[in-house]
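Note that one protein chain is taken out, while the other chains of the complex remain in position.
Coming up: chain A.
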Amino acid sequence: MPEQTRSVTFKNVSKRYPGALAVDGVSLEVAGGSFVALVGASGSGKSTLLKTINRLVAPDAGTVLMDGEPVDAVPAHLLRRRIGYVFQNIGLFPHMSVAENIAIPLRLAGERNTAGRVAELLDLVELPRDFAARMPDALSGGQRQRVGVARALANGPGLLLMDEPFGALDPVTRDGLARAIRALHDRMGLTTILVTHDMAEALLLADRVLVMSEGRVAADATPRALLAGGGGDAAQALVAVPREQAHRLAEMEGGGSR
């Protein structure tokens, strides 16, 4: 379904906001078809780095390439139509029905008959087809973000950017949606870049985890390598929290007395 699987390359990308260096000379290669998680504390520069790809942020220095071509080689709106974007605050258009929201990228591409495609996309994100006629304010938070994902995937982008997509959801909902997205990634052969502050989420979903700290990539490893103690101190400090929690839960489950 995607046009093609896309790779992303950062070359010495820097971005400075007044008073703070958000991204500090990052160079990085994201292979087509991989699921990469960008993990880090607030202010580590992970969201800024992500948004240089679809040009919601313009870097002060360096180049971002998609499939080897600089992202600023085409007008921003044309670039963005080839990239799916999902973010924490979802941003469904409140004056449009679910179907109209999902069909927006198709409409921008000039397609007329969108009903069939909307039904397919609702199936894809596991929402009932009769949701098409509902308005966004009649949906739960999890359902809204599923619509957001369906909208991002509507015209078959090869690249999916997600900025804390589960941040505003309750734990049960976020787990369900996270599994659904991983399944979509595999089925559609997407390249997916996920920004999250939750290391457990990154370890469970991604093929490759990048830990960001003060605008730089502090660690770059597979989940397995991180769990085995690799990646350096900053990464291990983040891995320690979910590991500790998992151990305590396992102890309690194993019938250990208090």
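Quick note on the criterion: a residue touches a chain if its C-beta (ideal position, glycine included) is under 8 Å from a C-beta of that chain, and two chains touch if they have at least 3 such contacts; residues count from 1.
Basically, contacts and distances are computed from a predicted model.
Engineer: What protein name does the UniProt record of the undisplayed chain give, "Two-component system response regulator", "ABC transporter permease/substrate-binding protein", "Formate dehydrogenase H" or "YceI family protein"?
Structural biologist: When "Two-component system response regulator", "ABC transporter permease/substrate-binding protein", "Formate dehydrogenase H" or "YceI family protein" are compared with UniProt, the left-out chain turns out to be "ABC transporter permease/substrate-binding protein".
Engineer: Touching the absent chain in the whole complex: find that residue among A:Ser27, A:Asn89 or A:Gln245.
Structural biologist: Considering all chains, including the one not shown, the answer is A:Asn89.
Engineer: Just one of A:Leu79, A:Met188, A:Leu204 or A:Leu227 touches the chain that is missing; which is it?
Structural biologist: Considering all chains, including the one not shown, the answer is A:Leu79.
Engineer: Thinking of the whole complex, not just what is shown, which of A:Ser34, A:Asn54 or A:Thr114 touches the missing chain?
Structural biologist: Within the whole complex, the residue contacting the unshown chain is A:Asn54.
Engineer: Please identify, in ascending order, the residues of chain A that touch the omitted chain?
Structural biologist: Counting only chain A, the missing chain is touched by 54, 56, 76-81, 85, 87, 89-95, 104-105, 108, 148, 151-152.
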